[in-house]
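Note that this complex is displayed minus one protein chain, with the remaining chains in position.
Labels run A and B following the written order; every chain starts at residue 1.
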Amino acid sequence: MKKKRLAIRTVILLVLAAAVGYTLYANFTKDDIQRVEVGKTAPDFALVDMNGEKHKLSDYRGQGVFLNFWATWCKPCEREMPYIDHQYNNFKDQGVKVLTVDVGESRVAVNKFIERHNLSFPVMIDSDGQVQTAYGIDPLPITFLIDKDGKVVRSHTGELTEATVRQFMEEIKP
Amino acid sequence: MAALSSNLLYTAFILYLIATAFFGGAIKAKKDGQRETGPNKWAAIAIIITIIGFIAQVGYFILRWIAAGHAPVSNLFEFTTFFGMALVGAFIAIYFIYKTPLLGVFTLPVAVLIIAYASMFPREISPLIPALQSDWLHIHVTTAALGEAILAISFAAGLIYLIKHVDQTVKSKSTLWLEVVMFGMVATLGFIIVSTAFSAAGYEAKFNYIDKNGAEAAYDYQMPALVGPHEGQLAAKGKFEPMVETPAIINAKKLNTVIWSLGAGLILYGLLRLILRKRLAASLKPLVKNINLDLVDEISYRSVLIGFPVFTLGALIFAMIWAQIAWTRFWGWDPKEVWALITWLFYAAFLHLRLSKGWHGEKSAWLAVIGFIIIMFNLVAVNLVIAGLHSYAGS
């Protein structure tokens, strides 16, 4: 009788504690929830770059993909562009694909930006925001590293140094 | 139609005042030795007058509804008036259960004070802003007001209890706090008198001043400025120059009104004390001589029991349903919402203390008084001072 009562009380208290604990935990991690999770398959997309070439993410299985979202008004984006371009030229023959997505500016602005920084990697414009929604893009710049199987290896928010860009590309080299 | 509606409100107001006097007479008659069991003739006349007044006010409400095309509960004047009406309605209902004229002597003046207070705010019929264009306007607001009104009856009963129960022969914390409650009502009266006097005199003084964002702004004072706004300049000469200037963050006009009201309240209170030569609560004591304490205690508790579910339904549940429709979420921690929750929590605590901890009598009466203060705070301060999504109700 006494044992039974203790057991019932213990179970009820544990259930309550678990519920409260989970609520508190969920409340404090709610801001960290990412739409794209590491280890999961990256959402597929298809965009046409400034040269009219269509890039479909799933066509690049077997290669690593360095996916970067940016905008011309974003200063950190502007600073990391030359590094990405430089490393793109180093790694492009080693099976690393660089895809960069502008978050929906005008072609004029993006073209001028490419000219100014002399960028050679494919640049695409996500005009209607579909790709950004699929990836849950909020602050810029943000970079996703996708391995040869199409899985997200890493996501990085914020400016990159040349060293990190190189290290990232090493990571996804097939 | 709008004019007729206003006249009906005046009629109701006057009738409530007369009814109060008759209820007073009913007590007096009883005191004079006619120890009847039921209510006497005076009381019968008083309740009839109250009911006629109530019907007049319902008339005001209906006519104004027709004139405006929407329920007249869309601004502070309309809501507060409705609250006063609900209070009278709740009193009538409770009166027929308990047949206590004394309750009228305390409830009706509170209702009169509330209606008078309401008329200090802009009284025009205003069109509805988009957020208010919903049937939930009258469903939510009237139910909430009715709940609060029933809870207010418990305040009146609690007050009667305290006036009878608190020993006035010695000075104590209880006598002090009871006087504070009395002063609160006198100060409300002070506000009404001062506002009415200056608006009858047509006083108006325009100030240009610098607001807290450093921008130029203007205030239209309807009372002589005791405190002026930040870097305030009188727009027209010949008006009263303020004695003190306030920092930009403070709403000088409202502060000025508060100071006038408190001042008038103090003078009134002082005069009353001089004339009566007793504490106000002490001079009310003879009125309550014959009342059965247990009965008032029960009326007070019963009002909370009846009012609490109505309040929950109107001020929380209907409020949440409407908030979900109009504001996209049923709860958003808007100050008015929070204060409704606070009121609800308070009465929940009241019920638990009474049911489980055995808080009866004086403790319970004090809680009823505090509960009413919270309701009034939510009605007055939250609209006028804190403001938030509900702030349209403040204009």
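Structural remarks
Just so it is clear, a contact is a pair of C-beta atoms (placed from the backbone, for glycine too) under 8 Å apart; a residue touches a chain by one contact, two chains touch by 3 or more.
What we mean here is this: contacts and distances are computed from a predicted model.
Name of the non-displayed chain as stated in its UniProt record, restricted to "GlnQ_1 protein", "ABC transporter permease subunit", "Gas vesicle protein" or "Cytochrome c biogenesis protein": "Cytochrome c biogenesis protein".
Only one of B:Asn7, B:Ser126 or B:Asn208 touches the chain withheld from this view, namely B:Ser126. The omitted chain makes contact with chain A at the following residues, 2, 5-6, 9-10, 12-13, 16, 19-20, 22-24, 26-28, 30, 33, 43-47, 56, 71-73, 103-109, 111-112, 124, 126, 128-131, 133-134.
Taking the complete complex into account, residues 2, 67-69, 98, 122, 124-127, 129-131, 133-134, 212, 249, 294-295, 298, 301-302, 305-306, 308-309, 312-313, 317, 320, 324-326, 328-330, 332-335, 338-339, 341-342, 345-346, 348-349, 352-358, 360-361, 382, 386, 388, 395 of chain B touch the chain not shown.
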